[in-house]
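Here is chain A:
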Amino acid sequence: MDPRDAILAAVRRNRPVGEHPLPPVPHFAVSEAGERAACFARSLELMGGKVLEPDPAADLLTAYLRGSGLAPPEIVCSAVPEIAGNRDLATVAHPRDLADVDVAVVRAACGVAETGSVLLTEAQLQVNAVAYLAQHLLVLLDPADIVASIHDAYDRPEFHQARYAVFHTGPSATADIEGVLVHGAQGVRSLTVVLLPRQPSSVPA
Partner candidate 1 sequence: MRVALFVPCYVDAFEPQVGIATLELLRRFDLDVTYPFDQTCCGQPMTNTGCHKEAAATEALFVRNFSGFDHIVVPSGSCAHQVREHMTAIPQTPAVKAVRERTLELVEFLHDVLKVDAFPWAEFPYKVSYHNNCNALRGIGHAAPSELHGPFFSKPLDLLKKVKGLELVQLARPDECCGFGGTYCVAEPAVSVKMGYDKVADHARAGAEYVVSADSSCMMHQQGCARRLGVDLRFIHIAQVLNGATA
Partner candidate 2 sequence: MTDEPGGLIHPELRSERNESPVGPAGQRLQHAEGTSQPLRSKIRERQPRGAEVNGRRPIDHEAAAARFIAAPEHEKMHDERLWDLRSKRDAQMHAIPEWEELRELASQIKQHTLAHLDEYLEQFEAAAKANGVHVHWATDGAAHNRIVHGILRDHGAKRLIKSKSMLTEECGLRDYMAATGIEVVETDLGERIQQLDDEPPSHVVVPAVHKLRRDVAEVFSRTLGSDPDTDEVPYLAERQREATRPLILSADAGMTGGNFAVAETGSFVVCTNEGNADLSANVPALHIASIGIEKLIPRVEHLGVFIRLLSRSALGSPITQYTSHFRRPREGGEMHVVLVDNGRSARLGMAEFWTSLKCIRCGACMNTCPVFRRSGGLSYGATYAGPIGLILDPTFDKRKYSTLPFASTLNGSCSNVCPVKINIHEQIFAWRRVLAEEHEIPLVKRQMMQAAGAVLSRPALYRAAISTADSALRFLPRFAVYNRWNAWGAGREMPPAPKETFHTWYARTHPAADKGSGDGSA
């Protein structure tokens, strides 16, 4: 028998007795204790991420480098109009060509206050791998795009429309050896979020 039909037939034959109705998922109001943006920042910092307030007096990249203590990067790959990088994502032939990127800059589709997560899809990333191959990731997030909870985040259209949608909550991390936490296990060594409203031109229609 075709394996598909064999598996489905076995599943039907062995169906557990009983009704087992699907329960409705109620709306859980997650406690935010204050401003949503502040709640987001607290959550993200516990997950190893950093949050920067934009400094109107300084250039964004300069402020980021100063705030995160990074050496001036050689290769910056930007997917946002606010920062001009020196590696054009549109010209990347293969994701491995991004292996030398120091800093990648993207804008999040939304943020989640409960966990400090940012949501990214191929629309924001252009090349998905950039968010993992770069050494450091800078994410712009409009405070108006922060939702309260993971439940609320799953109401977003991206999960029905995007090819790839990912919550980043802090940097790549591991504590597989003796429980000692290390940032930059395989992916980015740091993740920094700047709470910066979208430029009028970049608001999706």
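By our rule, a contact is a pair of C-beta atoms (placed from the backbone, for glycine too) under 8 Å apart; a residue touches a chain by one contact, two chains touch by 3 or more; residues count from 1.
Regarding selection, all candidates are chains of the complex that A comes from, given by their letters.
The structure displayed is predicted, hence computed values, not measured ones.
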{"item": "Options 1 or 2: the chain contacting chain A in this complex", "value": "2"}
{"item": "In the complex, chain A residues that touch candidate 2", "value": "2-4, 6-8, 10-23, 25-26, 28, 31, 43, 45-48, 50-51, 95-96, 99, 114-117, 122, 128-129, 131-133, 149-151, 153-155, 159-160, 162-188"}
